[in-house]
Structure formats: structure tokens, C-alpha cells
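After the C-alpha cells below, expect a handful of questions from me.
Complex shown without one protein chain; remaining protein chains in place.
Letters A and B mark the chains as written, and numbering starts fresh at 1 in each.
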Amino acid sequence: MNLVFRWAWLPRLAQGLALTLELTGLSMALGAAFGIVLALVRVYAKGPLMPLYGLASAYVHFFRGTPLLVQLMALYYGLPTLGVAMSPFTASLLALTLNTAAYQAEYFRGAIQSVKSGQMLAARALGLTRLQAIRYVVLPQALRLVIPPWSNELVYMMKGSAVVYLVGVLELMGQAKNIAAREFRNFEVYIVVALFYLALVFLFTVILRFVENRTRIPGLGVPGRP
Amino acid sequence: MLLRVEDLHKRYGKEEVLRGVSFSLEKGETKVIIGPSGTGKSTLLRCINRLTEPDRGRVFLEDVEITSPRVNINKIRAQIGFVFQDFNLFTHLTALDNVRLGLMRVKGLSKKEATERAMRELARVGLADKAKAYPAELSGGQQQRVSIARALAMDPKLILFDEPTSALDPELIGEVLSVMVELAQSGMTMLVVTHEMGFARSVADEIIFMEKGVIVEQGPPEQLFKSPKHPRTVEFLRRITELYGGEK
Partner (left out) sequence: MSLEHWLKVWASLPVLLQGLSVNLALLGGLLSLGFFLGLVFAVLEVYGPKPLRLCAALYSWVFRSIPEILLLLLMWFGPAQFGVRIAPFTAAVLALGLRSSAYQAQIFRGALQAVPAGQMLAARALGLSKFQAVRHVLLPQALRLSLAGWGNEFAVVLKDTTLAYAVGVVEVMRQARYLGSREMPLTLPAYITVALLFLVLTYAGLFALGALEKRLRIPGLEARR
């Protein structure tokens, strides 16, 4: 056995890395926006908005209960049979976004519900509307509380985005597969890519720790303090 | 007449918490509601600004019927201060921002105006130097004083106090009570639920004794404390004296 490593692989892999970051970043951001809406509906919908609650719950359960790969394949291979064709990148971004939105919705919901009920009460007593109370009092607290689970989700999506090479997106895995197939150096190339992912995860964990510390407020989310 | 409460009823499941409560409050008056725990005192306060919806009965602030479904309750709440037992300061905001929030978002003041006003109210409760502190960095007594400042800043027509000192360590009760005494003397209209009999005796214009969802007896403090008419009032006062050792 002899292991081979070539510097010439790196530019391609760097291109792939950029696309991995783009896919992860976009899907996490879009998923957060959609996820917050889903969470708000699941927590606050009542009266005439109750059907929305049902829809949001069904959505969350469906996308959390089925594999990302099925969602991706259905979008990329399935939708064209209905006349809706998408590029591999678009289909992948859509699948990743729809998937992470369902997970993020649950993290946001947990965070919103862990804001003490007295906070809403005090806001309403001041004369804030329900929407204002959510906007200025509940959400700012919930968004801070959600950082740790959200960090986990980010790492999860960074890893999860690797499956999109199966529909031909040339992100990190896609580039690796091409190099590996051309040079018959599967194992070595994949080891290098694994190191890329380890470095990425390490970097993002450090950054998000930093963000968490910077946004920390005494008494918020610190267990053991009233 | 500033506040008029007519025949309020509230039921939680089987339990009837309020069974027809009526009273009124003149401008500048301080009334203190006393009575055993779980007799609907807090529910009564919350029904007044409809944080809890009453089942039946009406509440008027001056000429406006608060309980009417057509009223903009947020506008009304901005005119009624509310001080909670457990403070409920906004955890993510500094003392200053806690006081500013209502000024900017409900009253629409500019940031500059709101800051000036908020600092004035913080100074009034003796906490100007704590403006930048988060609630968790303040003692219970200081938190409650900030929450009073938060209520005062809105220029309320009256303030409802829901057992404002019950969650405090004994040594912190005094600082909150003295702020409340000053308020009463400055002519603020106040409705206070409390177990502090010393405060009730010295500050209240009138005492309301409530039990099991109804007002049993009301009158000026000297009369109610010295010569209560109803046997239930006598019994309650006897027990509370045993518990707290009479005058504070």
C-alpha cells in the first residue's frame, strides 16, 4: 500500500468548500426565517388561525420524520415529472432549507416557550400589543437561548449538505468524488476532505461560542439563577 | 371617580374566584386590599386591566368602560400601571431599557425623550446609578423599584400593586415600601394588594377586606383595624397579628 497526496487537488477542493459554505449559509439563514415563522405559529396561533397551527405542525413532523435524501431526490428527480425542473444547486438549496426549517422551528419553539410567562404579562400590562410583546420582549430572549441548539444544527447541516453531491452538485464532496474517480485515489482524497470538514466544524464551533459569549446577558439562560 | 368596579365575576373551572366584587376609587386615593391567600385579590387586579378577562361585571376608568369589547385595551393598559409580585422585569434589557420600552413602543417617544424621562423615574426611585445594570445584577428590592419606575414613566392614572413585597427578603421590603409611601403622598392613585399591615394602616385611605371572592368589609384603617364589624375580619386580623407580630 502507498498513500498519495497531491497539492494539485487543493484548488478544486477549495472551490468545493466555497460551495459547501454557500449552501450551508443560505439554507441556514432561509431555514431560520421560515423556522421562526413556523415556531411562532405553533406557539401563538389560536382562534381563526388554528388551521395554520395544524399546517405548521404537519410540516414540521413530515420533514423531521423523513430522510433528507428522500426529500432531495423527490425534488430533483420527482418534480420534473410534473414539469417543474430545477438545477441541481436550486433543488439542493431548496431541500436543505425545507429540511432545516423544520428542525429549527422546534429549536425556536423550545426557546420561545422557555421565556417565562411573566415577561409577556408585564409587556401586555405596559400596553404593548401581542405582536409588539413578541417582537420586543419574547423573541430577543428566545433568540439568545436558541444559540446552543442552533450551533448544533449548523454543524449538522454542514455535514448534511454533503449528500447533495448525489444529484451532481460540485460542493466539497462532489469535487472530491470527481478527483477520486479521475485519479483512482478514492481513500486519500476522502481523507483530505474529512480533514476539511473537521477543520470547518472546529472553526464554526469556536465562532459560535464566541457569539454566545458576546450576546450573553446576566440572568438569561444561566441555570441555577432566578 | 377615577375607577369603578361593578359586580366582577371570574371562575376557573369549578372554582369561583370572584363572586361579585364592586368598589370605586377616587383620584389621589390609596386603597389597600387585604385578606387570606387565594381569595381572588390578584385575580381582581388582573381583571381590572384585563390581563385576565372577567366572566361578568364591568370596570370603568373615568368614563371609559374598560370591559367593553370595543375599547382598545392596549391604550387603557398604558394608563394603568401594574407592579407584579415577582417584578417581571424584562430579563434581556437593562434597567434603563426596561423603563424606556413602553415609552418608545407604546407612547411613541423618541429615544432621547424616552431616555430623559426614564432617567428621571429611575432617579425618583433612587436607582439612577443602576441604569446600565441588567435585572439579574440587581437585588430583589432594586428590581421592584425599577418595575415601579417602569410603571410611573407611563404617566399612569393609577397604579395596581400585586403583593409588591411578598417575594422580597425581609431586609429589602423597607426600601420598596418607602418608595410607595412617597408615591401615595405625592397624590398618585393606588390600589395595593399586600400583607404589610403597617403600610396599610399608615398610608391607606381605605382598607378593603376580601375573602372567598367577595368584599367582606371596607372602611378607613382606624375603624377597620380597631373595631372591625364582621367576625371574619376579626378572625383574619387576629391571625395576621400572630403571624407578623402586629405593628411593623
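In this section, a contact is a pair of C-beta atoms (placed from the backbone, for glycine too) under 8 Å apart; a residue touches a chain by one contact, two chains touch by 3 or more.
What you see is a predicted model, and the numbers here were worked out from it, not measured in a lab.
**Student:** Any idea which chains on screen the missing one touches?
**Tutor:** A
**Student:** Given the contact definition stated above, which residue among A:Ala14, A:Leu49, A:Ala85 or A:Ala194 touches the chain not shown here?
**Tutor:** Missing-chain contact among the listed residues: A:Ala194.
**Student:** With respect to the chain omitted from the figure, which of A:Ser27, A:Gln71, A:Gln104 or A:Gln119 is a touching residue?
**Tutor:** A:Gln71
**Student:** Touching the hidden chain in the complete assembly: which of A:Leu52, A:Met86 or A:Leu166 does that?
**Tutor:** Of all options in A:Leu52, A:Met86 or A:Leu166, contact with the hidden chain holds for A:Leu166.
**Student:** Over the whole complex, note the residues of chain A touching the chain we left out.
**Tutor:** 1, 3, 61-62, 64-71, 73-74, 77-79, 81-82, 155, 159-160, 162-163, 165-166, 173, 186-187, 190-191, 193-194, 197-198, 201-202
The criterion applied here is as follows: only the chains that are shown with their structure count from here on.
**Student:** Taking the complex as given, what residues does chain A use to touch chain B?
**Tutor:** It comes out as residues 116, 118-119, 121-129, 132, 136-137, 140-141, 144, 217-220, 222, 225.
**Student:** For a test of understanding, state which residues of chain B touch chain A in their complex under the given definition.
**Tutor:** 49, 51, 74-80, 82, 84, 86, 88-92, 101-102, 105-106, 134-137, 147, 150, 154
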